[in-house]
Every structure is written in structure tokens, then in C-alpha cells.
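Mind having a look at this structure? Questions to follow.
A protein chain is absent from this complex, but the other protein chains hold their places.
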Amino acid sequence: MKNDIVKSEKKSNITGSSLLIRILVVVGIYALVSALMLTGNMSRSWESLSIRICFNVILALSLNLVVGFLGELSLGHAGFYAVGAYAGSMFAVYTDFPMFVRIIGAVLVGALSAGIAGFLISSSILKLKGDYLAIVTLAFGEIIRSFVKILPGTGGTAGLSGIPAFPSRYVGFTFAYAFVILTLIILKCFINSRHGRAVTAIRDNVISAEMLGININRYKVTVFVIASVLAGVAGVIFSFFKTMIEPNDFSYNLSIEILVMVVIGGMGNLTGSIIAAGVIVVVPELLRALEDYRMLMYAIVLIAVMLINESPKKAQFIERYSPKVLLKKLLRKGEKKSESA
Amino acid sequence: MNLLEIKNLGISFGGLRAVDDFNLTIREGQLYGLIGPNGAGKTTVFNLLTGVYRPTTGKIFLKGQNITGKSSIEINKAGIARTFQNIRLFKNMTVLENVKVGLHNRENYGVISSLLKLPGYRAAERRIEERAMELLQVFSLEEDAHHLASNLPYGKQRKLEIARALASAPTLLLLDEPAAGMNPQETAELMEMIRFVQKKFDVTILLIEHDMKLVLGICEEITVLNFGCLLAQGETASVLKDPRVIKAYLGD
Amino acid sequence: MQVFISTLIDGLNQGSVYALIALGYSMVYGIAKMLNFAHGDVIMVGAYALFVSITQLELPIPVTFLLCVIISATLGFVVEKLAYKPLRKATPIAVLITAIGVSYLLQNIALLVFGSRRKMFTPFLKLGSLKVGGISIPMISFVIIGTMLVIMIGLQLFIKKTKTGIAMLAVSEDKAAAQLMGININRTISITFIIGSALAGIAAILYSAKYMTVDPYTGSLFGIKAFAAAVFGGIGSIPGAMIGGILIGVFEAMTTGYLPGNLTQASDGFAFAILIIMLILKPTGIFGTKRIEKV
Amino acid sequence: SNAEDKNMIIIGGIGPLTGEASTYGVSVKQGAEIAIKEINDAGGVNGIKLKLYFEDDQADGSKAISAYETLMDKGMQILMGAVTSGSSVALNDYVKKDKILQVTPSASQIEAAENPTTFRICFIDPFQGQEMAKYIYNTLGYTKAAIIFNQDDSYSTGMKDAFKDQWAELEGTISAEVSFGKSTTDFGAQMTQIANSDAEFLFMPIYAEKAAQIVLEADKKEVDLPLFGGDGLDGILTYLKGENAKLVEGMTYLTPFIASDEDEAVQSFVSKYEAAYKEKPDQFAADGYDAIYVIAAALKEANVTQPKELDVDALVAAMKKIEVDGLTGKMTFDDDGEPNKPAKFAKIVDGKYVAQ
Partner (left out) sequence: MLKIENLHVYYGVIEAIKGISFYVNEGEVVSLIGANGAGKTTILHAITGLVPAKKGRVTFGDVNLLKMPAHKIVSWGIAHVPEGRHVFGQLTVYDNLKLGAYTRKDKEEIEDTLSMVYKRFPRLEERKNQLAGTLSGGEQQMLAIGRALMSHPKIILMDEPSMGLSPLYVSEIFDIIKQISESGTTVLLVEQNAKKALSIANRAYVLETGRIVLEGSGSELMNNESVKKAYLGE
């Protein structure tokens, strides 16, 4: 008996042509944005938004690994982000190597520190599941934010200022974009490997996974470490963008905002996370014209998106009008035309 | 040679003695049956064997190695795989991926090598793909390879569970009511399949089943459990004629 | 010693408010299996309703209380119908995000209607305080603790003993099977939200009486605190939510009172650290049992 | 930017209009709007009208950057903002690169006016902390302090740190030091500590709304200490009505602005503000109002006649020359961009703010 519900595109090996398309999209976006920036055709708000989108995309992608693939609700992603941002920018502020070394060093130091934090946290909460884990990650994020206030060198509540800025917007964007791509490659490779499958299996059924010899604890820690390293990198980019960071930049509201991106984009859907991160950053800016009603509208949009996202009609709509389907139709038409010609 | 030895195994839940002083020996290459009334403790024995529960008394040896109280992961690595009475597939993964998860420990490339896409990784992934497809073919599931596991009908889900368990290359395969929810025709096919699998993969099989046709058809020996205790043990046909077994389990 | 006891009482004081809020939250959480981050904002709306009816409409106090509870319950009912019901088949996390949307929505409506500046109540429940051995305890705390206990016991009896209560448990576990029993799922969930939100209304009254203040963001704190309390107490356990709330209050009071010098700046973080340590020691919360999953 | 903007000087405002800090942003915006209207109604600056675009940053630095860029896209020529310190500091680099005149009404953290083109209307946090310490020790003669501060607000921690340093120098002792955070609703434990200390007074470097609640709690705990604080305490009486007003009787704080000041300018501002927004202005509103007048004065001083040709160096030079008699006092600006204006001590007497 033939069953027609096929989960599309779940193949582990990227076929040649789709790899090419992906490379084209990646290069194309970069070329477009650079061209606009370098010719001065991009408005300033979009220039800065393009960088903000980048580090938010990295945050969303990395959290998606935890929430979407491992299936654990983490409400403390801002904590790892904070560790990366503070460690990285303290390196950049308190050393006087050449600029280039400071930037690279900051990324390494930020990523490493966040990774260590991810390792320590995740290995101490292995016994916790579900909402218990959620509350502990949330608490952890708040602890980081809190302790930053009393640690030496962090600038306390007033924040750490004097972080070197990117020499130009264009450099900043290139830098951030490169890390977005790196993040994507890392996640894709991980997910399509036996390790990625193991992680998804843990999400779907822990007992079965254990029974197949999959080391649950090791994978939980691995996933948290990868996600926190990436969040740490995002933190460093953020601190170079903002040039000053303060504890309030990393409150649990931010963790929730990242979670919103992941869920709206679709759990376990990397492309979705990218788009959603972009949308969540851009929408409030687009709504500026509404003035007082801006955040009200934002809330309404958020609810509406969730309701539409989950409605059965949307599934039908996508079945008919998704870009993939449309592209196929177009190609078919083209073929027919060329045949008839 | 004895593959599995269970000695004085026992466990209680609250006041309930679910399994009590249970002994069982299975030789390599056997197709062994475990039967008994509902609630007799059969599934619990499987759970004890696979580390889901820790026994309160007794010892379990696999190939002479003591595996009592080990974790499920270690037990799987030691060579036991199982299916579940209430099917436990990875529902949001495709049929093929389910089997690939089963192959997890057969290829051992590390996280770093997957991140960097080293050549070893590619070769290993290709082998995994091939093996998984082979396994699906054994169970005639290759056409469903890219379907979501949860969309399969019941019978196919059971087969997929067996395929997935086999993927981890066990020496001992535990099947918990593999024929439940199948009609006689399908059950007959399944019997063939189990026999075939046992030969092809060279595994020893211990199965729980309420379908006596299947038990009689493929199990050389069986053990009957009743209220957690051993009721009878021995060659299948003769055990099934035991009046105590008839009274407690088969009815007339 | 006296300082310690006073601080402990402060903690109980504060914790009892968390506990009161956590009860309603935990009930919705246990039955609808969703983290209703908008619960705190229902309290905020209730408090504004109370504020308007006391200071602007100048209604008799008992009427204002009733109004506050009715408005809160209605709000809970409406929110559930409009925002959560269409998501019955969605994952809990999708509902969580929608709840966050609702929370933003209520906050921003309040911001537009009442402005950003905090409103202060004129005292409307004057109860004075009790003096025991040099420590004075405000009477309102006894009212809060009393109400909390009554609600806790009431909820517990309602859920475990009444037909509707058991129906709620059935719905929370298996909606399809519950329907086969003849249980109206939508109605049951509506009732859950109405009760939960009415409790939010009661919390709003007592909160306002105790702290005499409300602003658009009052509720956002409670969402987190109630969540923490409910989880810490053990998911689904009503007495757990209560104890959880009280303990969190006590942790906070202790870290506020006893951290030396410069560490006081991180008192929030220390309170959370205690919470984490306790949860690592008891991974299913105080009263939580391991969810039994038969293999 | 639309057509009529061409003949106007565009001032951009940045501050929180939504989110937990929104009171501050809203007040500044409203105060500034009144000033803009007054100036434009009177014919503008040298005949040029002013236009204010105000963007929300939710007191979040990176959103402030987006707000800033949006304003730049709209043609912002002078920045009035950001309202909060964190956002202001985050804009430092941008303002430096763009070289525009920045006047922050209320960002009181030192780093917020680091830029050579940035000026500030309000006092810096350390200044207030030091002044209060000196006043309390030298003038009033108290030696044992209790402090309550907000751990999540740099305004509060900045003032507290400066107070403590100064206090140590004066050889005063600290009997109790407690804090609260963003999410604190109950101040019982804090007050217990203070009640059981031998402190002679309570220093509260915090904003009025939290202070009002703390005062209520202090009353319950029978803490009857003299109260002191910075300009944040201004407006506390709007939260404490009726008998509760008695609880802050005698409270002394440092402020540039007192809404009940008999001063004519103040009263005219207050009545316009109340008419427009149905609430009493606080010091943030006054800061916003003054910031606009300071900008106007600088424009006049620099003799700006073409709206689209602002010379920032000339404006900065002008800023250092002008003297503006604002609601928050008569002020001039020094080379660091800091205001020189007299610190007024206000005291609450008989339920009214009285300048000392």
C-alpha cells in the first residue's frame, strides 16, 4: 500500500544541483548587500539592521539546535550569549594587540568561554527534563546577568564601554555574514551526520534511543556546547556592533525573543530560523511609523503569525504555493515551452 | 554455548512482586519463546534484561559477562536489542532514518570529522545508507523509506521496529509481541521473516507472543511465566500440553 | 536571631504572594499543559480594573472586588477562545509563544490606555498589623496566607474529587480518549481558564492591597516567578506550587538580607542559584513524582 | 523626510516609549514637544522652525542604534538623547563618526558625554552621590548610613558607588547596604535589615516610583529615618497621596527641578503640560524641555540662518558660550560637555517640595 505523505527533502546527501543553488543564494545575498552598501544605496537603518540580523540569525540557529533538534526547551540562551560577549569584549578592551588580532582573539576567547559555560551547565543538569530544564536554564541566564554586575572588569551595572567598533559597516557586515555562513555549515554538517540523527532520535523517543546504544548524556552536552559556542560568537559580534554592553542586554526577555524566532521559523527548520530572525528584527523597525501603536501591532502580528502558522489551511496553501512547488511548475512550463519551440 | 543466563531474577513494584526468582538459559542461535498470562511479568523481564529497570535480586549474564544493573546503552553495546510492546519509533523521522539511528554505533566517526566533512565521514555515511536500505529490503519496507514512520500502518511499524533493532547488530534480539495487531496471513509472513532474519543475521531471538500458532511454528523451546514465577519450561509442543499451562494460560 | 526571624517572615510574606499567583498558574499549567506566560498580565489587567473602579468609579469596595474577579475571568476565557483554542493541535511550545504574544498585547494595551506611569492605589483595605515580640506582621499577610490555603485546598479537592475535576485530568492526558468518554474538551478547557483567571483576579486584589501599585509591566514579573514556583514545587502539583512560591520568596529574602557588602548587587542571581541547586538535587521538584512511563 | 522638513532643523529624539523604562522616555518626549511648540509658535530660531522626530529604543542599546539610523535616514541634524544612559553610551561611536551635535537630557552616566560634540543637561551620577554625602556629613552631621539601591540600574549603582567613596573619605560608616532588582516587588527583607541597623539616615539613590513603595514598606517596619536621595526622587508625592504623603515629610534630595516651584516659567510649563498630557511633569519632562531650549540657544548663538547648513564646530563652540535659564536651573556648559548649574536641595515640607 502506497502512503503519500512524504516528508520531503529529508535526504542526508545534498545533491549536486541543490548545493549549487545554495551556494548561489549565499553568494548572491552577500553580493547584493555589499553592492548596495558600497554604492551608498542602502539606507543607514538597513545597514545597521543587516548586522543586527546576522547576530540574531546565529542566535536563532544555535538555539534551534537545542530546542528544535534536541527537543529541550532552553530559556537561558541569552546567558551563553552574555558569556561570549563579555569574555570576548574584555579581551578586546584590555589587550593592546593590533586591531586584527584583538578581533580574532575576541571571537576565540568568547567562543571558548561560552563553550565552557555550556559544558559546565549542561553537564550539571543532565538529570533534568522538560520544564524543569527550562526553568533551570532561565535561572542560569539570570545568574550570569547578575554575576556580571559584581565581577571585576565587566563595568558592573553601568556596562563595559570602549569596545572597538568595526572599521566600517561593510566590514562589520562581511564579518558577521561570514559567521552566519560558518554557523550554517557547522549545523548542517552536524545534523546530517550520525550525531545529528542521534540527537533527533533522542528528541523523538529517549527510551528507544538509549536502547540503540546512543549515549544521551554525551549528546546533550555536545549539543549545548555547540549551541553555546555559537551563541558566544554572536555575543562577540554583538559587542563589536554595539561597542558597549551592559547586563540588561542579556535578560531573559532576550532568551524568549530568540525562542520566538526559533518557533516562528519552525523547530528543526534552519532556513525558517534565518527568515524568522530577520523578520523579528525588522518588523518592529518597519512599524516605527505607527509610533505609539508600534509594539501593540507587533504583538498582534506575533499572535497572528502563530495562528496562521498552525492553521491547517496554511499547510494546504504551502502544498500548493511553496516556492519549491512554484519553481517546479515554472521549470515544467519552461520545459514544455522549449519542447514545443 | 549459553548466550544468556538469568539467575534468580526478581523485581517488585511497591508491594507487587512482578517477577520472582526467575531463571532462564538460552543457547546461541536459539529461537526461544516467553509466554504467560497478561500481567505475568514478561515485558518486565525484557525491561530487566535491557536495563530499563534494575533488578532487586538476581543476576544476568550475556556470553558469560555480567550485565546486571548496567545501563541500556551498555547493554545494547554488549549485544542486546529489542522491540517494544507499545511501538516506540522515532515518529518524526523517516523510515530510513529510523534504521540509520539503529546503525549509530556501527560507524564511529567523531563530531569533528562530521563538522569538517572529512572523507572518512562521507564513506561512512554511504555505508550507513547502503546497510539501512538493505535492512529495509529484508522487511519489504524499501518503498516506504522516505515516509514518516508515524504514517505507516501498524503492521509495518512493527516490522520497522525489528529492522531498527537489527541494525544495531545484536547477538540477542528481544521481540515483544511482534505479531500483535496482525492478521493470520500477516502473522504467517512474519514467522517466515523471523526465521529468515535469525539465519541471515545470525542472531539469537527471545520473543514474547500470545499467538500460539507463531510460538508453535518457530520457537524450539519456551518458558511460561505466571504471576512473575516460572510455571513451565522446555520443548514447545510439550510445554503447551502441560495442564497447568492450559489452565493458567491457554484455556480450552 | 530576631533579624533572622524577621527576614524569614519577610520571605513568607513575599512568598505567599508568589504562591497565590502560582496556584492559578499551576492549575492552568497542569490541565492545559501550557506555560501561560500571559497569566501575570491577567493579574495586571485585574489590578487596573480594580484601580479604575475604586479611584475613578468610586464603587463600593466589595463590588470592585467582584468586578475585578469577573473581568479577570472573562479575560482569561476570551484569550483562551481567541488565541489558544485554534492551537489545540499545536506543540506546547507554539502555544507558549502565542501566550507571550498575548502578554505583549495586554501590556501594550495597558500602556496605551493607562500610560507608562505607575498608578498608586489609595489604601482600600486597612487592616493594620500584628505585633509579636517586637516583630510586626501586617494583617494583609494573614489574609493572603489564609486565602492561599483555602484556594489550595479547594483546588485540590475540586480536581481530585469532582467529576469536572477528573474530566480536566482526563483532557490533559488524552484529548481523543476524553472525547470518547463524552467530555466536552473545549468546555473543560474553558472552565480551566475561567477558574485560573478568576484566581488571577483574586491575586490582583490581594496584590494591590498589599503593594498598592500597578503598572503595565507588573504582570511580566509574575509570569516568570509563578512558572518558577510551579516547576520548583513539582509540575502539576497544586500544593507544590504553593510551597514552591513560598520557598522562592524565602530564598529572595535571605539573599537580600544576608549577602555581604558588594555581593548584594547580585542578590537576584544568588536566589536563582539556590533554586538551581535544589532542582539538581531533586530533579522533579519538591512534590513532583517521576512521570511513570511504562515501557 | 517630507517636503516641509527642508525648511526646518530636524532634531532627533531617542528614548524608551514602550517597555519597562517607558515613563522616562515618554516624559522627555512630552517635555520636548512643549518646548518645540513654544519655540515654533514664537517664530522659530532665527525664523527657522524646529522639527522633532522621536524614536523608541525600549531602553535597549542596540535598538537605540537602529533608532539612531532611522533618524539619520530621516535627516536628523541634532540628536536630543538618548534618554537612558546605556543607550546613550551605545551611540557614542556613531555620533563621533557622524559628528553631529548631541544633547542628552537625562543620561547621567559619565561615559554618556564622552564625545567632544555631546552635552548633557542633567547632573552626572557621581556628582549627586558626592554632593549628598558631603551635605549629609558636613551640614547635618550624620555619620551612620543605610543605603538602598537598584542593582539593575546604572543610575542607581553609579550614585551609590560615588556616595560610598565620598562617605569613606569623610570617614562615615555604613550600617546597612541593601539592594533590589528589576523584578523585586517586595521590600520587606530590605527594610528588616535597615530597621535592625543603627543607621541614622537612609540614602535612596533611586527613582520615585520604587522609592514610594519602599517608603510604604519602611513605615510598616517602623523605620523612621531621615530620607535622602538624588534627582530621581523628584515627583514622589504624585505616588503618595493623602496620609501617605506624611511618610516622606522631611525627605531631602538633590534636584534641579521642582514642579511646585513658584517660578513663573516652571508654573507655565506645568500648566501647559498638564493641559496637554493630563499628568504632572517630572524632572525628565523638564530635562527634555530644557534640552530643546539649550539646542535653540546654541543655534541662535551660532547664528544659524540656513536650516540645512549646520556647522557642528560652530554649534559646539556656541554650546560652550551660551547661558540658558531653564526649568532645571541656570546652566552653562564646560569643555567636557557637562552642565554647570547649581545643585538645589529640595525638601518636602508639609506635603510640598521646598527648595532649600
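Chains here go by letter, A, B, C and D, matching the order in which they are written, and residues are numbered from 1 within each.
In this text, contacts are C-beta pairs under 8 Å (C-beta built on N, C-alpha and C of every residue); 3 or more make two chains touch, one makes a residue touch a chain.
This structure is a prediction, so every number in the text was calculated from the model and none was measured.
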{"item": "Contacting the left-out chain in the complete assembly, out of C:113, C:130 or C:177", "value": "C:177"}
{"item": "Residue among C:112, C:143 or C:166 touching the omitted chain", "value": "C:166"}
{"item": "Residue of B:54, B:127, B:213 or B:241 in touch with the missing chain, whole complex considered", "value": "B:213"}
{"item": "Given B:58, B:102 or B:155, the one touching the chain that is not displayed", "value": "B:155"}
{"item": "Absent chain, residues of chain C that touch it", "value": "163, 166-167, 169-170, 173-174, 176-185, 291-294"}
{"item": "Positions on chain B contacted by the hidden chain, ascending", "value": "13, 35-40, 43, 85-86, 152-156, 177, 180-188, 210, 212-213, 248-251"}
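As a convention for this text, only the chains that are shown with their structure count from here on.
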{"item": "Comparison of A-D and A-B (more C-beta pairs in contact)", "value": "A-B"}
{"item": "Gap in Å, rounded to a whole number, between the CA centres of chain D and chain C", "value": "35"}
{"item": "Rounded Å distance between chain B and chain D, as computed from the means of their C-alpha atoms", "value": "73"}
{"item": "Of all residues in chain B, the ones touching two or more other chains", "value": "52, 84, 88"}
{"item": "Junction residues of chain D - those touching two or more other chains", "value": "17-19, 151, 157, 181-182"}
{"item": "Contact footprint of chain C on chain D as seen in their complex", "value": "17-20, 22-23, 26, 151, 157, 177-186, 188-193, 195-196, 209, 212-213, 216, 220-222, 238-242, 244, 279"}
{"item": "Footprint of chain A on chain C - complex, ascending", "value": "35, 83, 86-87, 89-91, 93-94, 96-98, 100-102, 104-105, 107-109, 111-112, 224, 227-228, 231-232, 235, 262-263, 265-270, 272-273, 275-276, 279-280, 283-285, 288, 293, 295"}
{"item": "Chain D partner contacts - residues on chain A that touch it in the complex", "value": "43-45, 47-49, 52, 146, 149, 156-159, 161, 165, 238, 241-249, 251, 284-285, 288, 291-292, 294-295"}
